[in-house]
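Certain chains of the assembly are absent from this excerpt, and the rest are unmoved.
Naming follows writing order (A, B and C), and every chain is counted from residue 1.
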């Protein structure tokens, strides 16, 4: 059975999802919805889908799920509309910059019994997933320390940064999700510090471009996260987990396995360029998991609570950074992992 | 413009090509031809193609190219038929176990002006291709020595081996093509020696399972090839090129970049399992190159001469092995690279 | 000209120094002084040195330098005595657990014009030193982030821990020195958090066994340090420096370069066991630097100020950890780097 999908958002991330939906044996891209008709038309044409407004797409019973890849400020309204129409929802992160609003929306979807998955794609990266599987299998005993490194090749445009919610909410939110996933516990203490080293314009809009965060769980597990908006050598995404019986680490992938030995140095290829290359497989596997759940089978999804807790940590980081003191994240009463 | 393709052969290799044709934006799988109607039906159904006999498929003007992935003994007749019908031809290796017959067929296709490409997929492997590009760019100066390692995880079924033409023709033929490609010269001397170490049954049918070959070109460049039908740790495909100003080497790819540090050892994943995994990308890029040429644009293809010369080297290896002495490959008057 | 050395302390570290003094072309081990006559006798005999009490050794004009490798509580008195006798001093870290006392002693030695070097051996590790040289050479541009990982294979005996001054003073002090050395600036903010995950007995004596520290300099450079008293896979000592134009990292060394490929995994040797193996070369090079300075030539030494500042950071870490809030290290008015 093939699931009919309505894609909302025909931008860069929407285009990835459109391609993956088209290639997935179990799915069919029926509609593309976007504020820009030209963008919607262009993407729809590539995959023989129709352009429609939201109302029409949600009215079509062939649509089983809505995939939301539009701007953050539209997420809550779209999730509500899709849920009201009885559709399953896949939504890109974050839920909403307003935590209370995000939480309220999640409560409604839960009451309605709507299937919801959030787009934290890194959990589906084959390397990080393999690492996590081995942690679960007990290969390194009890987890003691997690180290997460995440560096972008360069900062996004200032216009984007101004609407992004800041480095902690826009960039480190992925690492907060990784941290919770790997620690298996919700951090009870968080310390953040940050600098503007890459571009003074980022400081001028009140944001930072380099940051370190330390997390501690009630069980005493420790985690350190480092973020930078600049890495001349490519997209740097690594995880290291230290346990009572060993250490697991996931290194970056490169374009080739070729090494060049010459006078003075042995050279190999740097890490893959950016998230489109690095997480191409992760996006596909993430979609597969959602389609599997949609078909009524068991699948590992990123839940609304997961997404909300990552945002809680991002908000706590901004607070800690401002006060230069550790803070206790306020989970708003969401049940613990 | 989309190229209509007729696929002949619905076996393991045919299935790879069918999937790649279906996914290629510039191609469409129109027909599947196979001696087994059930196999043809099964594959055709997966990609909305038709099952047909050869005559009917070749009669369709929408078919621009024939992709031959049937058993070796059918290659020559099929190439002739496709050429006579004015179709371009992509053919899996080898051309034919009878060198004279293969050569004659190539002459006919050349006279007819038929576009022909042979399926030596390793030239399109991203790692080997990146290595070759750097050799061409002069990154390591003049080539002096090439080392090619090629080990299968385990031997194929005996029934297959009995029809295969032997290890040199069936397996090392790929390495002979790599050698010529990297050396940039046709070897003028070849020495081969071999053993049966993996399975006595292989010796009983007159074949070998472990072999070493040494090549020397007129310019004095040297090349060593090693083959084994057994590698407990996966599919081992490596190349090393030593030049006057350095060395390039292409290592294997693994399923993940995860390392596990524990008492006694640091572990990482072994090489990818077999050619379907390792050369998945190579098959796609190889097809793209053929489609590019089909569209009248410039592309690096493996020519009939390339394929014939690889067979010439395989035949020479069998001869050298029997006499335990170096031999001069007989290129049958084919023009040199 | 050969420098006569008096070694104080015939324990594990003293024995390393004795062996290196004996092997150094420019030095001669004249005396071994130790509270335990048997230990002194044993070590002295191995290198044809004499056992003496401090007074007699310092009275010998052939003694040019005193190497102090005795317990921490004896350091200040010994440095004073050596300085008063006109000898140069090499002293193991830390200076003294009492910062004010340590500072006072340093002032006296400075007034006396005594040549003083502190035993922060990691600066002399060939890998860390090569990394530092490349940072100095500007290979990665301006420094933005430093990551230091330091894990012992297992905790020392409780009896040792009870006198050690705690993890920050005993173990992380080395990493504080590395941090200052690599950052090229004195941190102005420090946050520390820690856990007892390895052995409950360590918590019972009021110490921790797992800790994370975050440093920030006035220029906004960031540094994260992680320490653990347990690493099942060996002694884990790594540094990573991220700059505006690239990243440098120094990985661990292993006993061999042998890799074993087998079904399921590729294995290599884990990191070298402990500091005696890992820092064997560092101890030798450190001594050479001291001997070079002793001969009146230019050498990179670790100064009293360096040692004191590392202790200041260790003290700040303990304070931060207790309050779970960042603190400003109190450099006691010592001039900045």
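Quick note on the criterion: a residue touches a chain if its C-beta (ideal position, glycine included) is under 8 Å from a C-beta of that chain, and two chains touch if they have at least 3 such contacts.
What you are looking at is a predicted structure, and each value in this text was computed from that prediction instead of being measured.
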Identical protein chains across the whole complex (3 displayed): 4
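Keep this in mind: only the chains that are shown with their structure count from here on.
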Chains most often in contact, by C-beta pairs: A-C
Cα-centroid distance, chain A relative to chain B, in whole angstrom: 41
Multi-partner residues of chain B (at least 2 other chains): 261-263
Chain C to chain B touching residues, read off their complex: 232-234, 236, 254, 261-271
Footprint of chain A on chain B - complex, ascending: 23, 126-127, 130-131, 134, 139-140, 245-253, 255-263
Chain A - residues contacting chain C, complex: 141-142, 144-145, 147, 149, 151, 189, 191, 193-198, 210-212, 214, 216, 220-222, 224, 226, 228, 230-233, 236, 242, 244-247, 324-326
